[in-house]
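Okay, here's the structure, questions in a sec.
A single protein chain has been omitted from the complex, and every remaining protein chain is retained in its original position.
What follows is chain A.
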């Protein structure tokens, strides 16, 4: 289990996170939602061990991240950053290989091939990063992160995604979300994603954490958490809930005068 317990973080006198708790389990897609500046990305950085909380604990598979070396952390979790770099001249293959830099040589090739296959990027392997579209680059970085997890021998592994759908059109974003969930189930890894799109979360997330001003408002099963009144309070606007009964699809749209 990826477990946050009463995590608090301050920077320059400003409270960024206040007593946030969360549990993500392997096989599930957990989504962190909240308005801009709520502390979603900061929370993800705390989970990844990049930021150390002032108080509270972060445990990955039962181990407190405070005592883990970067290499050890890397065998437990991989991260797709919000604005992942695309160094000029690199090929997709080289990027994905970077995921397994610290793994045992025996695992590297297999992990790379599998990561490329799972993310449907095998045919991009020889392409240059700077020639890729936004969606393709996103998949390449996902492959890099998966390669890191696949090369690890740890029993419990987590994939952290920071606004990884921000640059994607809604069709690609939707298929990406479906793919993350599928990967979570197939590989039995825990996926935690920071998102902006309520409806993507509603459609694909197993669990949702609602964050506002660094405080956890609610955490639990998607259907229980994503209630109209609660979302209206957090985002400060009126919402309308649209339901398509035959397809079984719910969606929220702003309900404000144009």
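One rule holds in what follows: contacts are C-beta pairs under 8 Å (C-beta built on N, C-alpha and C of every residue); 3 or more make two chains touch, one makes a residue touch a chain; residues count from 1.
The rule we apply is simple: contacts and distances are computed from a predicted model.
Participant: Name the absent chain by its UniProt protein name; which of "Monovalent cation/H(+) antiporter subunit G", "Oxidoreductase", "Iron complex transport system permease protein" or "ABC-2 family transporter protein" is it?
Facilitator: From the choices "Monovalent cation/H(+) antiporter subunit G", "Oxidoreductase", "Iron complex transport system permease protein" or "ABC-2 family transporter protein", the unshown chain carries the UniProt name "Iron complex transport system permease protein".
Participant: For the full complex, which residue in A:58, A:79 or A:92 touches the chain that was left out?
Facilitator: Touching the chain that is not displayed is residue A:79.
Participant: Could you tell which one of A:102, A:218 or A:251 touches the chain left off the display?
Facilitator: A:102
Participant: Determine and list the chain A residues touching the chain excluded from the picture.
Facilitator: 45, 48, 50, 69-75, 77-79, 81, 84-85, 87-90, 94-95, 98-99, 101-102, 128, 130-131, 148
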